[in-house]
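Dumping the structure here so I can ask a few things about it.
Removed: one protein chain of the complex. Kept in place: all other protein chains.
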Amino acid sequence: MHKQIINSETRICKAIFPNTLNANNSLFGGLIMQWMDEAAYIAATRFTKQRMFTHHVSDMKFIKAVVPNTIAEVIAKVVKADALRLTIKVTLIAEEMYDDNCYTAAESVFTMVALNEQNKPQKLQVHNLETIYY
Amino acid sequence: MHKQIINSETRICKAIFPNTLNANNSLFGGLIMQWMDEAAYIAATRFTKQRMFTHHVSDMKFIKAVVPNTIAEVIAKVVKADALRLTIKVTLIAEEMYDDNCYTAAESVFTMVALNEQNKPQKLQVHNLETIYY
Amino acid sequence: MHKQIINSETRICKAIFPNTLNANNSLFGGLIMQWMDEAAYIAATRFTKQRMFTHHVSDMKFIKAVVPNTIAEVIAKVVKADALRLTIKVTLIAEEMYDDNCYTAAESVFTMVALNEQNKPQKLQVHNLETIYY
Amino acid sequence: MHKQIINSETRICKAIFPNTLNANNSLFGGLIMQWMDEAAYIAATRFTKQRMFTHHVSDMKFIKAVVPNTIAEVIAKVVKADALRLTIKVTLIAEEMYDDNCYTAAESVFTMVALNEQNKPQKLQVHNLETIYY
Amino acid sequence: MHKQIINSETRICKAIFPNTLNANNSLFGGLIMQWMDEAAYIAATRFTKQRMFTHHVSDMKFIKAVVPNTIAEVIAKVVKADALRLTIKVTLIAEEMYDDNCYTAAESVFTMVALNEQNKPQKLQVHNLETIYY
Partner (left out) sequence: MHKQIINSETRICKAIFPNTLNANNSLFGGLIMQWMDEAAYIAATRFTKQRMFTHHVSDMKFIKAVVPNTIAEVIAKVVKADALRLTIKVTLIAEEMYDDNCYTAAESVFTMVALNEQNKPQKLQVHNLETIYY
């Protein structure tokens, strides 16, 4: 199971270009959420190999504004699985381009479910359910 | 104050075009979150006339998948204000294009803060603080 | 009929982010037209519940450049309906973020038609035709 | 002057990809208008070498829906210049990918003005004003 | 054949807007490649009227950074055809908006192939194969 978690870990790196900025000249939070949702979706799909959907997002925290001259790395990792839901922790690590500073800029918890072609809930095809991994 | 809430209410209507779809042929959740964040930001800015940032999002619920032939309307409304934080309820109403059906497809609660040019927290310039409106 | 007009009114709010600017550092006119066309399309679809297309745009006026630190609200409203065409007035209201100023930045008139799946013109399914509402 | 018109002619070719489609599975009209505005802006800038803005668009006609398996070419050409305004004809030629058919899918007339850095109107730096070229 | 080359020549003009810039405030190279690929694809499709794919790109040279206040014109031209491959030269000409300077900012060579609906290679339906045109 540990191997399955490692293999499903998903990273999206983005450089802060002007088209990612909001009116305050920092990284647009809506874009952070979009990247996080895509990362969570990919991690969930890799983990289950089923047709996954975002069901719920809790505790999306914007910790520090991300400014130009920064690299943003979104990391999605499965942290829990039960019969019907997958819990995925998603973190945005900001890294200064011309310095060695790194910090967690945003984080959140995604709950993903599997739906069939008629969008009806499906059991997750994973082993060792109900275990908390982190 | 009631007038200020009404005046700051913010709506973003979107038609479901192919460029809004995910791999499951339904509206991409990350895009819903992006539209919600922009609507919450505009409502907060209209309410305070200050430099607003998203601080926290709680309880983002995806209630029903939004499929093609649908119109999506994101509605952001201020529901609470205290000295430092504005609470905004954001709802996605889905409306079938060729039928009269409407349903709530997603909802969430955004907490917004005011920051100055150095990104330091500022008091909100609103009256009658600590009141819950809804 | 009055109620149908009110119910079909469509609003798209947008904050002026760097990715909306042209080479003159003001809101790109092509984007204004794109937002207006989407708003007109949604208003027309809500009004008729038919498969609508933009047929003609007249008198697209750019009245004042929209600069950063502005909120833009596109408002589309049905103003006339006859057997084959719907006329929709679309206005862009600009609102300064950190001030109370509002002004009409752009306006235009869209003519929409209904087409069937073979893209052949269809009669509009509306009552009280040929009436000018505004 | 004739040479200046030829040199300022501007073409934008686009293939119809899924991200260009509307809810009716044809090329989104708002995107056509966006491409036309960018083409008109470039043609005007090439002609005057001044800071140009779209002032007015008249008679935007959508003649035929553009469907997948089509190449779209937007062509902007200066057709008139007076002391303060440049008139530009913009045409969208649709060309079937796997056939030899070509047709005019949309056309419009853009009026462009020159503004200085304070967004005040400027005289156009062109010769032989008031002449109609086409 | 010469006429076929001229007719398939494809131009995409773009103005340098903030949403085209990288973190160094110059035109994002990845966007240049995207525009070049679309131009090469259109030129190849116009030339063969077959279902074309990019197979190989060689020698993509970024000669000079393209900065704001510039117009970029991507030009794709067929330079060679044999039984299975089309060779297309793509050039990015940069033109200063408020000056008469023009320079080649980037260039590359694309090799395109025809595939059928099952993505199997197809012979090109062109005459006078193996001829080098430029």
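As written, the chains take the letters A, B, C, D and E, and residue 1 is the first residue of each chain.
Just so it is clear, contacts are C-beta pairs under 8 Å (C-beta built on N, C-alpha and C of every residue); 3 or more make two chains touch, one makes a residue touch a chain.
In this text, all values refer to a predicted model and were calculated from it rather than measured experimentally.
**Student:** Specify the shown partners of the omitted chain in the complete complex.
**Tutor:** A, B, D, E
**Student:** Could you tell which one of E:60, E:79 or E:93 touches the chain left off the display?
**Tutor:** With E:60, E:79 or E:93 as choices, the missing chain is touched by E:60.
**Student:** Among D:19, D:101 or D:116, which residue is in touch with the absent chain?
**Tutor:** D:19
**Student:** Kindly note down the residues of subunit A that lie in touch with the hidden chain.
**Tutor:** Within subunit A, the residues that touch the unshown chain are 10-15, 38-39, 41-42, 45-46, 49-51, 71, 95, 97-100.
**Student:** Tell me which stretches of subunit E touch the chain missing from the display.
**Tutor:** Residues of subunit E in touch with the missing chain: 22-24, 26, 28-31, 33-38, 41, 51, 53-62, 65, 108, 115, 119.
**Student:** Tell me, which residues in subunit D touch the chain that this view leaves out?
**Tutor:** Against the left-out chain, subunit D lists 15-19, 68-69, 97.
The criterion applied here is as follows: only the chains that are shown with their structure count from here on.
**Student:** Could you tell me the least number of steps, going only between chains that touch, from subunit B to subunit D?
**Tutor:** 1
**Student:** With a Cα-based fit, what is the angle in degrees between subunit C and its identical partner subunit E, given to the nearest 5?
**Tutor:** The best-fit rotation has an angle of 120 degrees.
**Student:** Once you count every C-beta pair in contact for both, which comes out on top, B-C or A-C?
**Tutor:** Between the two chain pairs, B-C has more contacting C-beta pairs.
**Student:** Just curious, how far off is subunit D from subunit C if you go by their C-alpha centres, in Å?
**Tutor:** Computed from C-alpha means, the inter-chain centre distance equals 21 Å.
**Student:** Would you give the residues of subunit A that are in contact with at least 2 other chains, written as numbers and ranges?
**Tutor:** Where subunit A meets two or more other chains at a single residue, that happens at 18-19, 22-23, 28.
**Student:** Is the chain-to-chain touch network here best called a line, a ring, a star, complete, or other?
**Tutor:** Per interface graph, the chains form some other shape.
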